[in-house]
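With one protein chain withheld, the remaining protein chains of the complex are depicted in position.
Note that the chains are named A and B in the order they appear, and that numbering of residues resets to 1 at the start of each chain.
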Amino acid sequence: MGLVKADGKPAATSKPSPRKYTRDLTGLLAELNDQQPKARRWAARDLVAYGEEAVGALCERLRTEPEPSVREALFDALLAIGGDAVVEGLIPLLRGEDAGLRNGAVEVLGQLPEAVGPRMEVLLADPNPDVRLFGLDILRDLPHPEAPRWLMGVLEQDPHVNVVTVALDRLAEVGTPEMTPAVRAVKDRFPDEPFVAFAVDTALDRILGGE
Amino acid sequence: MRRALIVDDAVTVRLYHRKILEEAGFQVEEAENGVEALEKALVTPYDLLLVDVNMPKMDGYTLLREVRSTPELEGVPAIMISTESEKHDREHAYRVGANLYLVKPVRPEAFRLLAALMARNGESR
Partner (left out) sequence: MARAAATQPRCGELHITDAEFDRFRDFFYRKTGIRFEDSKRYFVDKRLIQRIEGTGHRGFRDYFAFMRFQASGEEFQELVNLMTVNETYFFREEYQLRCMVSDLLGEVLHYKRAGETVRIWSMPCSTGEEPYSIALYLLEYWDLIDRVDVEIVASDIDTRALERAKQGLFSKRSVSHLPRWILGKYFEPAPGGYHRLCDDLRASVNFRRINLCDLNETKGMRNFDLIFCRNLLIYFDEASQRLAVQTLYDALNPGGFVLLGHSESMSRITSVFKVRRFRDAVVYQRSA
């Protein structure tokens, strides 16, 4: 008893589970719908090797997957694959009922600047304000040179108070001094809204560095 | 002093709600998402949670479901504050255990009053 060492051998003690499926695309796609969450997690991780070919199945599985740990593996796999097909597959989730899926999609999309960039203007012009808000969430960390310009567009044109104040929130972090006239002007668009006045003042303070 | 936890990923919103709640006499702490809220709430007994819906890592509905199924936390009053005004969001919020559902942006006077009404009396612990 006491401290022991699994001498010599590698420390791992687990035996690989008997392989029910082949490790090719067909086998992995079947395993993605296995009864065992563990099997589905591994299928998701291994499917990364098949790139775009696997995207459709991974997105499809997301819609019905009940296990949070498998969901994360699916999102991680999609992030690792990246590219247009992933973005096309994830954007529809933004309109879904499931907040966890929406926010998971936002996080992955926010890390795919090249594929998301060309679709940003369409998202930010969506008739549904909730979708525009997700657009701003995606923008939050998107390392894309156009990001400030998109934010300014929302600031100057979006009719919805919550969308505009979220744009102000983002500008408090990334805004630059030449944006201050546009930031100030927002107050006039929503004169009766105390939160807008507060968000404008906060953004101005941060952008100008309190000088 | 009564303690409130603001859970929201937008710093401007946290600052605004903080100001209003401090005026109402609350001591305020902040969390950026649902996981951080759980980490904090398990350590500090709050008298009120203010919960946003869409947040990274863990959304507000999932957070409330976790809170209501955790014995140490199940009784803490929670106000969900959403940007979404559709009927199904409201129903969803109450189903997962919100005590009140408000739509952003909140009106300071009403918010102050409702927060004071909903919060546990800090003394009762």
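Basically, a contact is a pair of C-beta atoms (placed from the backbone, for glycine too) under 8 Å apart; a residue touches a chain by one contact, two chains touch by 3 or more.
Values in this document were obtained by computation on a predicted structure and should not be read as measured data.
For the options B:L38, B:V53 or B:A119, the residue in contact with the chain missing from this view is B:L38. Considering A:L29, A:L47, A:L62 or A:L79, the position touching the chain not shown turns out to be A:L79 (whole complex).
Of the listed positions A:D24, A:E53, A:E156 or A:E173, the one in contact with the omitted chain in the full complex is A:E173. In the complete complex, the hidden chain is touched by one of B:I6, B:M58, B:V76 or B:A93, namely B:M58. Mapped onto subunit B, contacts with the missing chain fall at residues 9, 11, 31-36, 38-39, 42-43, 57-58, 62, 72. Listed here are the subunit A residues that touch the chain not shown: 1-6, 10-14, 41, 45, 68-69, 72-73, 76, 79-80, 111, 113, 143, 145, 147, 172-174, 176-177, 205-206, 208-211.
In the analysis below, only the chains that are shown with their structure count from here on.
Each chain gets one centre point, the mean of its Cα atoms, and the points for subunit A and subunit B are 23 Å apart. Per the touch definition, subunit A reaches subunit B in the complex via residues 97, 99-100, 102-103, 106-107, 129-130, 133-134, 137, 161-162, 165-166, 168-169, 172-173, 193-196, 198-199, 202-203.
By the touch rule above, subunit B contacts subunit A in their complex via residues 10-13, 15-16, 19, 53-62, 83-84, 88, 104-108.
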